[in-house]
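Every protein chain except one is present and positioned as in the full complex.
Moving on, here comes chain A:
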């Protein structure tokens, strides 16, 4: 598990040499079975609310969160997809170009966990070398003993699908912020590294004037 920002990233941030990362799109999609709590997770994080009533997502919901990481502005687009079967056919266009795939399951529903490899598979087909997270929700609903078993299984699964496992509760808020901050940090780290990588090949940037105009908000 990666514990620190890459030193090159920290250097670049300290010296204000992060280029256009702040202007880039970091796209995250949430996938998983019906009613595992994808929208609740987003609502807890983005709006600090939790609603007991279930409301099915139609198609896809969209949120943008702005962060400042190591003083560099960074944006996260969150696409919260519907778990319903009837929307599966259109999912591909929503997955396209994702940098982060969040596969969500319900810790109190073992079936929903068994479907996660398939969700991951579908989402990653259209994504661009994404970070993958396996997130178990509704931690408040399972006993500590039961959780220990599930956690073991989930870690194993996470290993198989090359994901990082997190257990959260949107109701209590447990681990929600931590999870998203971890997600943003990792994505940020990677985005800056990519930026530094591509900058090695000096290519004149077309429209860089335009971009710099935009920078002076």
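Remarks
Keep in mind that, in the parts below, a residue touches a chain if its C-beta (ideal position, glycine included) is under 8 Å from a C-beta of that chain, and two chains touch if they have at least 3 such contacts; residues count from 1.
Here is the rule we go by: contacts and distances are computed from a predicted model.
Hidden from the displayed complex is a chain whose UniProt protein name, among "UDENN domain-containing protein", "Alkyl transferase", "Proteasome subunit beta" or "Ribosomal RNA-processing protein 43", is "UDENN domain-containing protein".
One of A:50, A:67 or A:165 touches the chain omitted from the figure, and that residue is A:67. Chain A meets the missing chain through residues 1-5, 10, 13-14, 23-25, 47, 58-71, 73, 75, 77, 79, 82, 86-87, 89-90, 93-97, 177-178, 181-182, 184-186, 189, 214, 216-217.
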